[in-house]
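Yeah, one chain of the complex is gone here, protein chain that is, but the others are all in their spots.
Naming follows writing order (A and B), and every chain is counted from residue 1.
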Amino acid sequence: MKNSTKFIGGIFIILFIGFIWMGFNNSKGDVTGNIISENKDLKVSDQNNKIEIKGSDTIVQLVSNLAEDFSKNNPDTKISVTGGGSGTGIAALLNGEIDLADSSRSIEQKELDLAREKSLDVKEVIIARDMLSVIVNKDNKVDRLTIEELSKIYKGEIKNWNEVGGKDQKITLYGRQSTSGTYTFFLEHVVKGEYSENMRNLEGNQAIFEAVKQDKGGMGYIGIGYLKEGLKNENNKIKAVDVSYDGKDYFSPLDESKINDYPISRGLFQYTKMKPVKGTELYDFIQFELSEQGQKIVEDSGFVKIANSDKQKNNDVLG
Amino acid sequence: MMFLVKGLKINKEKIIINIFLIVSVTTILILLGIFLFLFFTGIKTFNEISFKEIFFGTDWNPTAYGEPSWGILSLLVGTLIVTLGALIFAIPLGIASSIYLAEIASPKTREFLKPTIEMIAGIPSVVLGLIGIFFLSPLIAGLFGLSNGLNGLIASFIVGIMILPTIISVSEDVLISLPKEFNEASLALGATKWQTIKMTLIPAALSGIGGAIMLGLGRAVGETMAVLMVAGNSRGMPTSILDPVRPITANIAIEIKEVVSGSLHYEALFLLGLILFVITFCVNVISEIIINKQTKKYKW
Partner (left out) sequence: MVKEKTKEKFYFNIFRICMLFTIFILGFILLYVIINGYKVINFRFLTTMWNHQDITQGGIFPAIFGSILLGIGISIISIPIGICTAIYISEYAKENYFTNMVKISIRNLAGVPSVVYGLFGLAFFVFLLNLGTSLIAASLTLGCMTLPWIITSSEESIKSVPNSFREASIALGATKWQTIKKVVVPSSLGGMLTGSILGISRAVGETAPIIMVGATFYISYLPTSPTDKFMALPYHLFILATQHSSPDAKAYALGTALVLISLTFIMNLGIFIIRYKLRKKKEW
């Protein structure tokens, strides 16, 4: 009995360690750091009545609203929406886990290369537009900044509000986590350098809103949906800063007539693994998002409807 | 007939024992496998990043605009600040409370208080984090004249609350388990209750209390959610407790969502998990050894 116990135990141990070792050696790493395990087959997660969506926290509420409305008329479709950041969404899409990736930044070249390696034909749809807003506490004298000043502030080169026309107060920087598309977008289009290491990395748009509300020296960046929602309710705590490219003309993110002039505007995207097939739930859902009804929800959620040029691009993709 | 029945009986025994054996071995292997998993995934990081850069670098920035950097020192310091801060808060309060429970309170009070303290342990850390963001953070910001309340201090305070029940109940168990003879002898010699506690009981229970503190430390190191919500999570090296901190646990929870399986960032996060595992496991083993020494010493 004792011997057979040892024998069984021994076999288990060998099998187990072998199993684990096999598991690790299946994933290869590379210097750019964006490779996926080859051994996983793509999960066919588009069983016809399930749509799994993951990605940007900026538009997670918007997409949830759209999903909710869509479900009312299509009760058999099972939709799930999760945040985690644009990076999370795209990674999950490439891993084959989801059907639709929400992203507040455009997909990067290395991600596209990866997709090609995995035989994925990633398609991009633009579902809304955002005027990324920079917010400060209402008590702050400063109400306009240039892109140059924003960049220096977020890099940590300008540390005090009095350097940009405010009172003598240290600037506290609030930003998102690196998983966030907003973080990446702001980094690449405004900061164009390294974020200051003193920037607080907060969990979501709302967290940034709350922080700047309480911090007289604070500054943060949030999607316009969150700005409008916040101003509706407690508009004596924060305000949005007018932004300018050149120091001459300043634009407010709330001014919808100047969408094209506002320096920090961006498209909000969704990515699919392949061209959406007519007749599938996924196709219907995307069409719904782009329809009058869907775009009304976009507006109600605080974002900006897509422009005609966007509509054209979408039509090319959807056919 | 008897013979047959006896034979069946013995076989049934064997089958049952073997079932138990197989279940147990599988379980134990899975649990130990956790360590192996972390280990084998984490060490792959060293294929591409040098030991020195990881353990002596101060900047953790895997998604940098320029070159990524992988130094864990600022993360370690973050964990250290929150853990030490929590202990500074919880040790005096906890030990004093446990002395009260063990030696001063009446049995009825003790019956009532013990489960009440256990309840603090049952509060999920998200809830504490919630109270931290909504209530404590503005409070501390106002108190210290800071512009905001997301820093190491508030994180330490909340983690301190979470480890309080651990310290209290283990210390109280240790004190109660001291032989009654100690109390009786000291009082018989004319000492007051306090003198007894101070000069006999506490020294006798010292290693046990040390064990309790270590257990609390282990829990503090591993706390994730509450810290994530209130610590500020900045990359920079914290210089004071009023700076935002980014402990290892919060860092893992934040960044794990964006990593692609198999990438360098993924492996680096597993390395962090491995480090965390090793720290907490060792702290717990040490505390167990200390507490065992305590019980062995005074087993009359």
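As a convention for this text, a residue touches a chain if its C-beta (ideal position, glycine included) is under 8 Å from a C-beta of that chain, and two chains touch if they have at least 3 such contacts.
Here the structure is a predicted model, which means the values were calculated and not measured.
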item	value
Which residue of A:Thr77, A:Gln169 or A:Gln293 touches the chain not shown here	A:Thr77
Identified contact with the non-displayed chain, of A:Tyr226, A:Phe251 or A:Phe269	A:Tyr226
Touching the absent chain when the full complex is considered, from A:Glu97, A:Glu124, A:Glu197 or A:Asp310	A:Glu97
Missing-partner contacts on subunit A, residue numbers	23, 37, 40-41, 43, 45, 52, 57, 60-61, 64-65, 67-69, 71, 77-83, 97, 202-207, 209, 225-226, 229-230, 232-234, 297, 300
In subunit B, positions touching the absent partner	9, 12-13, 16-17, 19-21, 23-24, 27-28, 30-34, 37-38, 41, 92-94, 96-97, 99-101, 104-105, 113, 115-120, 122-131, 133-135, 161, 164, 168, 192-195, 198, 215, 218-219, 221-225, 228-229, 249, 252-253, 256-257, 261, 269-270, 273, 276-277, 280-281, 283-285, 288
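We take it that only the chains that are shown with their structure count from here on.
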item	value
Subunit A contact footprint on subunit B (complex, rising order)	14, 18, 21-22, 25-26, 29, 33, 36-37, 40-41, 44, 47-48, 59, 61-66, 68, 133, 137-138, 141, 147-150, 228-229, 232-237, 244, 246, 254-255, 257-265, 267
Parts of subunit A lying in touch with subunit B, wherever the complex brings them together	1, 5, 8-9, 12-13, 16-17, 20-21, 24, 27-29, 31, 33-37, 84-85, 87-88, 91, 94-95, 169-170, 172, 177-179, 184, 187-188, 191-203, 207, 210-211, 214-218
